[in-house]
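What you see is the complex with one protein chain gone and the rest in place.
Letters A and B mark the chains as written, and numbering starts fresh at 1 in each.
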Amino acid sequence: MSHKFSRRKFLRNSLLGTGAMTLGFPALNVSAQEAKIRCGVVTSLSGANRFGGNLTRRGYDLWAEEINKLGGIEIAGTRYPVEMFYGDAQSQPASGADAAERLIIQDEVDVLFGPYTSGVTLAVQPISQKYRVPMISGSAESPNVWLAKPAFNFGMIPAVDLTTDKSMVVLADTLGDRAKTASVIGVDEPFSKETAEGFRKGVEESGLDLLSYELFPAESDLSAIVSKLKSTNPDIVAVGGHESVFINFVNTAKALNYKPKALIMHYGVTSAAFINETGSESNGILGVSVWTAGLPYKDDLFGTASDYSDLSFSRWGTRPDYTEAACSASGLVLQDAARRLGKAPPWNQDTRAQLAKAIEDTDIETFYGPVGFAKEGSHYHNNTKPVPVVIQIKNGDVVPVAPENASKGELTYPIPGAS
Amino acid sequence: MASKPVQTPKFIVRALLIGAIVIALAVLPAFIDSYTLRIATGALMWAGLACAWNIVGGYAGYISFGHSAFFGIGAYTTAILMQSDFGASFFVTLLPAIILSIAVAVVIGGPTMRLRGAYFAIATWAFAEMLMQLVTVLDFTGGTAGLSLPAYLNEFFFYYTMLIAAAASFVGVWLLIEHSRFGFRIKALRDDEPAAESLGIRTNLVKVQSFALSAAITALFGSIYAYWTTYIDPHSVMGPQITDQMVVMVLLGGLGTIWGPALGGVLLWITNRYIWSTFGDTVIYLPILGVIIALVVLFLPNGLISLLVGRQRGKELISNILRKF
Partner (left out) sequence: MDLFLQTLVNGILIGGILICLTIGFQLTFGVLHVIDFAVGGWAMLGGYTAYWLVTLAGIDPFISIFLVFALFLLIGRGLGPLIYRVRTSRYARPDLMALAFTFGLFLFMRGGALWLWSYNSRSVESVLSGQFLSLGPVTIPLMRLSAFLMAMLFSLGLFILLYRSRFGMAVRALAQNRDHAGLMGVDVKRVSAWVYGIYTGLTASAGVLIATIYSVNPTVGIRYTLFAFFVAVLAGLGSVGGVLIAGLALGLLEAYVATYIGARYSLLIVFGTLYLALLVAPKGVLGRGI
């Protein structure tokens, strides 16, 4: 064989070189430590749940920007700036686990902010536990997340089984004799199915007549579902799903000349995208939210709930929903726990375990509402304090309508133009 | 190709090379951090999966879009048996996982492998989608909520388990297909099915055997994967992305070769994770990956392995592959 430089040889060598580089590169990536608090965000920036994943990121980022304007988190008289690192979970549990491990090992984060979905959260939990990195989840809402009693994971939003049945009962009480029957539909996927089950439980508890309960696969055509609802026309229709399903449901129902007398959904109704995309059709739709800008909560960093809403609007151009609010509030929890811990970063494993203990003892008021984590039971480490409110969309605004003490407006029933 | 006298040294060189790779892989965990080890574990898994797919896709010439079904069968068998109701230990679950996957492969393989080319490909995809929907609506699989397994977070355990499984798969394929009568039958079937039949090869049997072998290896990796990630749900272990990845890895590496799938699997997985972690806060890795795939198809149609084993050799190997898709 000749020793001349050939194209094949060149290609072969560059191929091997690239392989070696990719293998070797991560190991070289050792950066100098500064006195910063390094926060890792594992969330779905792509894949099926990219919509909500990016909302969580906005929430976490907004907190980081605001606290850094003040110079960072104050611990024992000194302020330590916050640095954010991101890992895309690609809406897949395994990628979430990869991302968490990378953030912990290579970016050496002191604390994690949790994924958008419950599935990814479940896959990340063992890793946060293994390396003793506290993880504050501003989003995961499935009750399954808390069943395994994760020592290092804390959830800001009460699990859906706590919120949906309560709000269905509240809605039924408010409507009184006007509503007698209800139907529940939901997407057959983790969060949505539990939402639908919560609604069903609420229907049974409130003594309404359950006309139908039906799950359907994600991305299926909704004309059959809508036609069936139309033929029985229940007084309340409850939908468990994400915002894209709501948009399709509303569009399909309109095209089939059907408008339920009351339509209640859960996540995503309060998001700006839903209101924009459905336009005037969103008018009168009910939602469950653990937070709205009208609530009378406040804290030192963000001010009142409505101040937060204005800030978020000026930063991102859309009004925040409760996921963004809960994610921003996750930062406040960290701030408070770090202050009580009183140890300067970087934190080693033992300090992080103490930090987790400090987070467990959280008892604060924020713009998002009161935060405190359950220390036992089936909702271990879930913040069960927020009370769900039933909201109604009126001309593009989100208005709390029930329960009575949180109400800012009259519940419109039936929705004008209902079948 | 090399003439007779140089064959012995070449064999020695190759044996030395393989030995060096094996030793390097065995001592690798001592030199890298646990995140990199995680990526390496993933790379071994994908190499093994690509090798499994290659049995049916490369050697037998049947393009399966349904291998995620077998991956899911393995993952779910392990996950279900490791729930507290059964409380089986991990290694105990491997046997039922493999037996179940072989059983399913035999039952569906017979009728499905009468289909040709694209029909076979899409029928297997339909089967995989159907199985995913079935797992979603059943209760004992955890439905959409998925299943959590007892977390055993020893990265060395998983690395070596994957390494042994991958090595066993490659050695098994090498022995069975490159050095046995079975291998000749499979290739005969691929190159000319009617001719193979007229020579007395029971083509239906050979097809089902290769399908079952491929399914069993895929399920084995599914089992390990479930224990490794600690949480599975229908989409994450039965979604079409699993099969897509296997197909692309084999195509990029080199179809119907022993080392092609290993190369494709390892390289693509590392590139995937590298781009993903470098551009972590954007989604730009998807278009980049797309362009890389298209470029390799355009300029290296025999797969990356053709660069390593020599162009002539690669062309020879692959141009023998059937044209009946």
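One rule holds in what follows: a residue touches a chain if its C-beta (ideal position, glycine included) is under 8 Å from a C-beta of that chain, and two chains touch if they have at least 3 such contacts.
Predicted, not measured: the structure shown is a model, and the values here were computed from it.
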Residue, one of A:147, A:210 or A:256, that touches the chain absent here: A:256
Sole residue of B:247, B:267 or B:305 that reaches the chain not shown, by the stated touch rule: B:247
Touching the absent chain when the full complex is considered, from A:215, A:265 or A:337: A:215
Contact with the hidden chain (one of A:78, A:227, A:348 or A:395): A:227
Contact residue for the chain not shown (choose from A:61, A:141 or A:188): A:188
Per the touch definition above, residue among B:153, B:188 or B:292 touching the missing chain: B:292
Residues in subunit A touching the chain absent from view: 46-48, 50-51, 53-54, 185, 188, 214-217, 219-221, 223-225, 227-228, 230-231, 243-244, 247-248, 251-252, 254-258, 273, 277-279, 281
Absent chain, residues of subunit B that touch it: 63, 111-112, 114-119, 121-123, 125-127, 129-130, 133-134, 136-137, 240, 244, 247-248, 251-252, 255, 282-295, 297-298, 301-302, 315, 318-323, 325
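In this text, only the chains that are shown with their structure count from here on.
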Subunit A and subunit B: spacing of chain centres that average the CA atoms, whole Å: 36
Subunit B-touching residues of subunit A, taken from the complex the two chains share: 8, 11-12, 15, 19, 22-23, 25-27, 45-46, 48, 50, 85-88, 90, 92-95, 97-99, 101-102, 104-106, 119, 122-123, 126-127, 129-130, 142, 144, 148, 188-190, 193-194, 217
Sites on subunit B touched by subunit A in the complex: 31-36, 38-39, 42, 133, 136-137, 143-146, 148, 151, 153, 225, 229-233, 235-236, 241, 266-267, 270-271, 273-274, 276-277, 280-283, 286, 304, 307-308, 310-311
